[in-house]
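A single protein chain has been omitted from the complex, and every remaining protein chain is retained in its original position.
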Amino acid sequence: MSVKIALAGNPNCGKTTLFNALTGSNQFVGNWPGVTVEKKEGKLKGHKDVTIMDLPGIYSLSPYTLEEIVARNYLINERPDAIINIVDGTNIERNLYLSTQIMELGIPVVMAVNMMDLVEKAGDKIHTDKLSKLLGCEVVEISALKGTGIQKAAEKAISLAERKNEVTPVHEFDSKVEDAITAVGTMLGMDIPEAQKRFFAIKLLEKDDKIKEQMKLVPDVSNEIKALEDAFDDDTESIITNERYVYISSIIGKCVTKGRKGGMTVSDKIDRWVTNRWLALPIFAAVMFIVYYVSITTVGAFLTDWTNDVLFGEIIPPAVEKLLVAVNCADWLQGLILDGIVAGVGAVLGFVPQMLVLFIFLAFLEGCGYMARVAFIMDRIFRKFGLSGKSFIPMLIGSGCGVPGIMASRTIESDRDRKMTIMTTTFVPCGAKLPIIALIAGAFFNNAGWVAWSAYFVGVVAIICSGIILKKTKMFSGEPAPFVMELPAYHMPTVGNVLRSMWERGWSFIKKAGTIILLSTIVLWFLMSFGWVDGKFGMLEAEQLNDSILASIGNVIAPIFAPLGWTKAGEGWKMAVAAITGLIAKENVVATFGMLFGFAEVAEDGSEIWGNLAQVMTPIAAYGFLVFNLLCAPCFAAMGAIKREMNNAKWFWFAIGYQCGLAYVVSLCIYQFGILFTGGGFGLWTVVAVVLLIAFLYMLFRPYKESKSLKVA
Amino acid sequence: MGTVVVGAVLVGVVTLIVRSMVKDKKNGKSLQCGGDCSHCGGHCSH
């Protein structure tokens, strides 16, 4: 028979490690229907008929966060045959809080006390036999990391599931609360089985509206609620939460013997320095500097140079060419493969090593617990412009690639903060925008270092201004959510976990090169190589580029960008086309210019086309072009990520529209004010730029009443 | 002759890419790292 086992537990308790250990590579990752909470399912190793379901990490079964609602709907409606409740032994008191709620669901439960090795190391002892008796479920000691005890836990869960042993919660609350629960239990309809009565009764007493939708018959319990609230002088939700912790406090002394008391753990000692009042910010700056220095300039640059110059310079293209010549392939197809596909895809893959080095660092910082501290340190600043400390992590990752950056916004609980983070994350120049920066800096500004620095500066200012402007709009008004975050103890992440995390993020980038970019290079090549000459459609010679389909499309959209200074007669369409191909992937911009100016292969910074580019744009327009590409909607892949994370078409289009609008306005202002101050004269578009600037400043500085996060009763 | 073979291979590759993209899209995971950082192997290494 087939058995379904759910893994439930707090975040950071080792659930994912246990899931990986139990299922191996046999996993299916998807999303829970309708929401962007990840759903992981796998088959237990050696048991084809046992499915393991990894529920999102949660602190409680309250109806307030998406993860909690998903987990509890699964537990109530799908009713797995057994639950393995993972409990972090080093932080057992708070972990047991969720356990008391899980016990009430009427599903067989095995409690797996994780990190037993660390508990023993600290000299503590957890008496699992007593824990088992006082909570009414089987308890197994495990170390998910070392793999000890996990088979036993799985086998226990299977045997419980087969015997259909329902747990009866043995924990008890205050007698007045128990009486109320019993009274409500008797009012419940027949559709609710005996074993789940306690759960539903408590949820009704807690005034949990979401649970009422799941019940056929909703009894009126307002008298019971009123009686309890009068007796305890508090709301029922708080009374029950309180009672749970009271029970846990009453048993914890019996179940846990503390070893040596006092003394600072290693984690405490590290934390004393790392989040020190004076040293925290300098240390943070130093860490960021090292991460970027190593991944962009030294190790990363070495690897990327090798990939670009050797692998995709001296090895692959000549080999492919030789092969194509050997099989006697037609010239046009050789052109498509070499100039289109190999050059385009190669330019993207060239970034992979750099990106992987960056992702190793970020995975390490996340795994060791430093990222939570970053959120702690930065929260005050980010609060000022409507974001949260946690917004910093997506932006850091976004400096490598926007796709995993946007994905990382999921850890932000507040809906409003998360949406705002998604909209602004891609303003940070990602790895793929670096070649555009190098191109513009080289072609117009003599490789000046300030161009790159200003690009990051523009990105940061765009985030800050957007935060302030957006938080004042109606769409983002409302109560900010609490910033209540666990700061997990520091620990050394395992090599396997760091590498897995690096690979998961890096893979999204590689996949993008192999799919969407490959296809777009083919389409682009086609659009460039075909067109109408003298009323006849056909393949073009290299010098007939101005007759290509691409040129026709470019000429249609070029007038839109004329106010930005992309105007040079007969050439303006090239900038428009480059910016449009940038929407497919930012890596395309340099490659597109290369193709448009008739170079089959250009270096990463496009040094071959610097001369051509300098002829078609003024430096001011070129800087505006750079800013437009930095701020406008990101690549297809990142837009897909935005769509998925917003999970709402209206919000998606709002985000894309806002990004493109901001990019257009900013580069319009740069160009118009640039030519005004360099004596270029005053025109209609200068007026427009002034009006837009005033509107922008109004949006930025208009009065706004900060809504406070608390409502003191 | 070579052109036909190379062209056929190219069409085959493109078809495979499109099919895998369509499949991913149906599974609701268009181009992602696996996403949820709290679920990520790098986050929770105990």
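Labels A and B are assigned to the chains in the order they are written; within every chain, residues are numbered from 1.
Here, a contact is a pair of C-beta atoms (placed from the backbone, for glycine too) under 8 Å apart; a residue touches a chain by one contact, two chains touch by 3 or more.
FYI, contacts and distances are computed from a predicted model.
Look at the chain that isn't drawn here: its UniProt entry, checked against "Energy-coupling factor transporter transmembrane protein EcfT", "Ferrous iron transport protein A", "NADH-quinone oxidoreductase subunit K" or "Acyl carrier protein", names it "Ferrous iron transport protein A".
Contacts of the undisplayed chain with visible chains (whole complex): A.
Interface note for the absent chain: among A:Ala231, A:Ala286, A:Val461 or A:Leu487, the touching residue is A:Leu487.
Across the entire complex, the residue among A:Glu41, A:Glu155 or A:Asp235 in touch with the chain not shown is A:Asp235.
One of A:Leu22, A:Ile107, A:Leu358 or A:Ile377 touches the chain omitted from the figure, and that residue is A:Ile377. When the whole complex is considered, the residue among A:Lys4, A:Arg94 or A:His491 that touches the unshown chain is A:Arg94. Mapped onto subunit A, the footprint of the missing chain covers residues 59-60, 62, 64, 91-94, 97, 234-235, 237-238, 241-242, 245-246, 249, 271, 275-278, 280-281, 372, 376-377, 379-381, 383, 389, 481-489, 708-713.
The definition used in the following text is that only the chains that are shown with their structure count from here on.
Averaged C-alpha coordinates put the centre of subunit A at 19 Å from the centre of subunit B.
Put simply, subunit A touches subunit B in their complex at residues 11-17, 20, 29-31, 36-38, 40, 54, 56-57, 88, 114-115, 118, 144-145, 324, 326-330, 333, 336-337, 363-364, 366-367, 393, 403-404, 407-408, 410-411, 491-494, 496-498, 500-502, 504-508, 511-512, 514-516, 518-519, 522, 637, 640-641, 644. Taken in their complex, subunit B has these residues touching subunit A: 1-3, 5-7, 10, 14, 17-18, 20-21, 27-46.
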